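Here it is, the structure in full.
The other protein chains are all here in position, but one chain of the complex has been omitted.
Coming up: chain A.
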Amino acid sequence: MVTAMSSPAGSSVSLAVDVGGLRLANPVMPASGTFAEGLDKVIDLNRLGAFVTKTITREFRAGNPVPRVCETTEGLINSIGIPSKGLDYFRDNVVPFYRAFSPPLVVSISAPTVDDFAAMARDLTVAGVAAIEANISCPNIEEDGRSFAMEPRLTETVTAAMRKATALPLWVKLTPNTGDIVAVARAAEVGGADAVVVANTILAMRIDTETFRPKLGNVLGGLSGPAVKPIALRMVYQCADKLTIPVIGCGGIATAEDAVEFLLAGARAVQVGTTTFVRPTAMIDVIEGLSAFCARRGIADVNALVGAVADGNTAPEEAEAVL
């Protein structure tokens, strides 16, 4: 059974969504970098809509110096540096682990060049991998925080190269650290992406006022957690309005209410990230909460929430149908 979940009221709510070439049992999945095999010890992984791996690179990467994380108000700043055991290790050891579970495996990849991105996408087009999420947005600290997803032209080029290299569903994860995220999102669509993930961490820093030192070993990092939610929500709203491919919302989602907000703004699915560090059961709570919300509002299919924000642009009869 994929779609129906019993609600407290006894009615049945369909949580299934179609996202960029994949049909998911529900719209809730982890954000890359906040999920790994260890969570299997705490929650039932089969209840998630999808799995999204920590970003992998082709070669071994050690990652950044510690401290790799610092707290801030309602969130954290991280500069982990994408430690990776490399593509071969991942394919031989990590992919088989997830084959024991039913949710589709989405593999997050990063690479330094267009050709390397394409080659990674090609080499991960293997049994057990259901989709590619191209992390073209992680702040590249070596280049002063710049990344492909800062510019529409680079985004279209790298997306088109990956599109040619794999038949798997291709999701492109965008950065908020750009002047015009809508233009970047449209470039991803033109390049052939099946979905965009909006967004990633916001480039940030903190300084210890006792030692005068930056609080991160790498000085700059990415801000995530509830602190960024309204910004990510705004970006999802702007992008969903201009794209035909699905938008996957990501940024500070901690509760079912947060997820509902992102769906109303136009997200077809959501990624829960930093919150899982604080509450490892958060994704399960969001799934159950979504079902309960729909049941309470008499909504039979969660897709009815997608883009249903009553912003004056929704046809009155559509708004009426949901409210």
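General remarks:
Everything below uses one rule, namely that contacts are C-beta pairs under 8 Å (C-beta built on N, C-alpha and C of every residue); 3 or more make two chains touch, one makes a residue touch a chain; residues count from 1.
To be clear about the criterion, contacts and distances are computed from a predicted model.
Only one of "ABC transporter permease", "Rod shape-determining protein MreD", "Dihydroorotate dehydrogenase electron transfer subunit" or "Nitrite reductase small subunit NirD" fits the UniProt record of the hidden chain, and that name is "Dihydroorotate dehydrogenase electron transfer subunit". Set against the missing chain, the residues A:63, A:112 or A:128 yield one that touches it, A:63.
Annotation: of A:20, A:33, A:191 or A:266, A:33 touches the absent chain (contact as defined above). If you put the hidden chain back, the residue from A:47, A:91 or A:279 that touches it is A:279. Contact between chain A and the unshown chain involves residues 33-39, 41-42, 54, 62-63, 66-69, 71-76, 78, 80, 83, 225, 276-281.
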